[in-house]
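Dropping the structure in here first, questions after.
Only a single protein chain was left out; the remaining protein chains are all shown in position.
Chain nomenclature is as follows: A, B and C, assigned in order of appearance, with residue numbering initiated at 1 for each chain independently.
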Amino acid sequence: MKNLKIALDHGLTKEEYRRIVELLNREPNVVEIGIFAAMWSEHCSYKSSKIHLKRLPTRGERVVQGPGENAGVVDIGDGICVVFKMESHNHPSFIEPFQGAATGVGGILRDIFTMGARPIALLDSLRFGDPKLPITRYLLEGVVSGISWYGNCIGIPTVGGETYFEECYNGNPLVNVFALGITRKNEIFKGQAKGIGNPIVYVGSKTGRDGIHGAVMASETFTRETQEKRPAVQVGDPFTEKLLLEACLELFKTGIVVGIQDMGAAGLTSSSIEMAGRAGTGITLNIDRVPRRESGMTPYEVMLSESQERMLVVIQKGKEEVAERIFKKWGLDFAVIGEVTDSGRLRVVENGKTVADIPVDSITEKAPVYKRPAKQPSYLKKTRNLDLESIPIPDNLNSTFLSLLSSPNISNKRWIYEQYDYMVRTNTVVAPGSDAAIIRIKGTNKAIAITSNCNSRYCYLDSYTGAAIAVAESARNLACSGAIPLAFTDCLNFGNPEKPEIMWQFEQSIDGMSEAAVKLNTPVVSGNVSFYNETEGKAIYPTPTVAMVGLIEDIGKLTTQWFKKEGDLVVLLGNTKEELGGSEYLKLVHGLVMGLPPSLDLDTELRLIRTLLEAITSGIINSAHDISEGGLAIALAESCFTPNGPIGVEIDF
Amino acid sequence: MPRFGIVVFPGSNCDHDCYHAIKHILNQQCEFVWHEEKSLDGFDCVVIPGGFSYGDYLRPGAIARFSPIMQAIKGFASDGKPVIGICNGFQILVEAKLLPGAFLRNASLKFICRWVNIRVENTKTPFTCLLREGTVLRIPIAHGEGNYFISLEELNQLRKNSQIVFRYCNTRGEITSQSNPNGSIENIAGVCNPEGNVLGMMPHPERCCEDILGGHHGKLIFQSVIYWISQRGSKQGQSQLKIEPLTV
Amino acid sequence: MKELKAKVEIKFKPGVLDPQGKAILSALHNLGYGEVEDARVGKLIELKLKDKSKEEATRRIEEMCKKLLANPVIEDFIIRFEE
Partner (left out) sequence: MKELKAKVEIKFKPGVLDPQGKAILSALHNLGYGEVEDARVGKLIELKLKDKSKEEATRRIEEMCKKLLANPVIEDFIIRFEE
């Protein structure tokens, strides 16, 4: 097997290579190896997570499109749908924080407008290491300014998110970016290459050598040597993306679009194969027609390049000029580079010579699926026995309270979100800083609330409950804003799945999320898995980030977390138990990450959410705030910092 | 009824926001004007919205100023008709030499999105004719290069012709360095041409025409120009419609 | 005709505040490079032109600078050619 060495260099295993030879009944050439390696990477194939992801509930009366397409679609009534998804750009952001984070924004936005929706909001969930380390400040500075640059330039508000600091992220920051768009129910577009003979059209920027092996890189653990893979980082151009967005939305109105998908990880390869796979058709690509930015690019480079701001569109035969005029108006590249065929194969041709010829289903249906071994982590024996009696009560509770309030994980993040234009599009009715961001839907009386949550310490101490809490807390945050929780997307950030302890954390998290999602009637409609978040054998805490969307039917009833006027009564809903496991207090004051996360009773949680929503709609509630990191004391303090100046509160225990 | 033209460059972002404020909140006739158009006939007021025309590449507004529409805007302005450049629009007017000065990066080197207070310094422009001098308006800013710069001689010119229209201030209307968000010389937030009909301002009035968004002071600027157009720009004294100084 | 490679240096006029230069100077001092007395940041635009003599190219590039590449209110420019 002469090409085995090349396959191994691409990260394919021996068995995976043997399977390819079987499927093709011949050895693959280098271009084909590149294609299989990208498509069978963890990032694109979900091979280590697929069987577990099946356990997540994805259906519901409002769900129009669940996982499997570019983004999830949820019906919010009056023929309007919201389209949303979250993606991780952890590995590129470690190598080049500014461009890594910026292209993360660009990529997730394309996943939204490829479905025919106009993006109207962005959120970012960021996790960094110890803030005292210079590398953390460098990464934080780069990531925040990258998100700010890309989001501000394209004119889509970044309305919320979360930022956490924990030593486990020292060598491995997490950059999860969420985007939400809005469209009419009958104007949703899918990524399918239907209609034999229909032309395949390439639109957007020219192709360069950036980010080659981006997909494969995301599936590699971080060792010193990965840092030498520098040219693998893509560079973004938000100005061109803004033109691409407007041009695509204009194209959709012509009614000639059959299918469309953005070129994300593995660029032209994944977009063509996935579109053919969903439609059960084949695609022939004339690669010499692809507009290029560099000279002398090989078919291998063109097929795997991850240059940004590019889309692949299938349009009705004979309508090429209609599409070309639109993209020329917006100054974008446009080229017919192939057609849909009934061969069920991806055939790549360069000047008439076939350079790759692969059955589409061999990549999509017959990709390897692993049921990796799982084992309960040994650290749990140590962390589980937390004896509360042994924790000394600090003598000066005031100074403890103040140090909690100013700790990096709790203190106000204005210095971050003030770098984002969170007002553009004049829909932001509740700006960053409250439990959830709220965006109004012009022309209706409705509003959308969005929140993202995950306490990775809880997930480290008990992955099942920690992941369930991420879902429950998101629903609580939405209820506190007066919104009915509808559905969520997620970014499942974990270490190396080939290690049984990590696989155990992953399985437990999936089960915890599933139970909460079913009980609270909030299905999963899209998401992403990011494995191999590990540097020199040290993995991050399990971080299943949840971004949940809620609906406010009457915008007049939206609520925020700040106390409104003197004399109002303060009510505590739910019961308080003697629990300190995984708390911010325990870590900050006693340097301990121990115990079990707070116990979670999902039936009570559901009743709490319903009660709160009923009280809010009946008009007796002036503000509501979810108690999370820092407990009751911090929640009360946060409620006192109102946008028009501080207000006091008196509590008798 | 006054007819507003909102110019759209490749990369403009706040065009829809201006359209919503003028059409749906102020109920005026309003249309988008693509940057390659050559004429502004039939329009009573031209709005150059905020955004990142041409990605702000090279310098904000440096490339947009060569669009065909700029010739029409120059003619429109020399006819004495009202033109307002908001944020990126102000940067384009400065690059096109319709307004004096230039923009540097914010002193903090960071993009800033925040509510600020600005003081009305000149009520002789179509956009401030319904306001009283010294009125404090609360209007949001969102920019990375809003640090207004001008040479000292030209600064004296601005003072002499009272071309300084807005200055960043605190809630009591005092011009302080703490209230200056980006390092602009003399806290300048908005200037007009000597004739007063072309205004450039960094804060975004279209973002605060409805209380649900956090404030309505932006509406007064659009109401002023609507009133000014309805009086066919006749140079009366202070208008009949008295606006009490706004206490914030 | 061979290709001509021109380098246009665009710098702030003296007296114009350069916040970026100031930030870089203080960062260099924090990293222990006390010997740096001043730092100023400008733009470097590299242009590839075809079949032009140096005089002709200089004249054209000056036009480009005055019209587009430099903002005469706050910036000066220098044109150099690369062998």
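Keep this in mind: contacts are C-beta pairs under 8 Å (C-beta built on N, C-alpha and C of every residue); 3 or more make two chains touch, one makes a residue touch a chain.
The model shown is predicted, which means the values in this text are computed figures rather than measured ones.
A.B. asks: Looking at A:Asp210, A:Asp357, A:Asp435 or A:Glu515, which makes contact with the chain not pictured?
C.D. replies: A:Asp210
A.B. asks: Check each of A:Pro131, A:Gly318 or A:Gly331 against the chain that is not shown and name the one that touches it.
C.D. replies: Among A:Pro131, A:Gly318 or A:Gly331, only A:Gly331 touches the chain that is not shown.
A.B. asks: Over the whole complex, note the residues of chain A touching the chain we left out.
C.D. replies: These residues touch the chain not displayed: 95-96, 98-99, 205, 208-210, 230-231, 233, 235-237, 239-240, 293-294, 307-308, 331.
A.B. asks: At which residues does chain C meet the chain that is not included here?
C.D. replies: Chain C touches the missing chain through residues 3, 7, 9-11, 21, 24, 27-28, 31, 33, 35-52, 60, 63-64, 67-69.
A.B. asks: What chain B residues would touch the chain not displayed?
C.D. replies: So the residues of chain B touching the unseen chain are 54-55, 57-58, 62-63, 66.
Throughout what follows, only the chains that are shown with their structure count from here on.
A.B. asks: What topology does the chain contact graph adopt: line, ring, star, complete, or other?
C.D. replies: line
A.B. asks: Using the touch rule from the top, work out which pair, A-B or B-C, shares more C-beta pairs.
C.D. replies: A-B
A.B. asks: Using mean CA coordinates as chain centres, what's the gap between chain A and chain C in Å?
C.D. replies: 41
A.B. asks: Using CA atom averages as chain centres, what separation in Å is found between chain B and chain C?
C.D. replies: 31
A.B. asks: Would you give the residues of chain C that are in contact with at least 2 other chains, written as numbers and ranges?
C.D. replies: Where chain C is concerned, no single residue meets two or more other chains.
A.B. asks: Where does chain A touch two or more other chains at once, residue-wise?
C.D. replies: none
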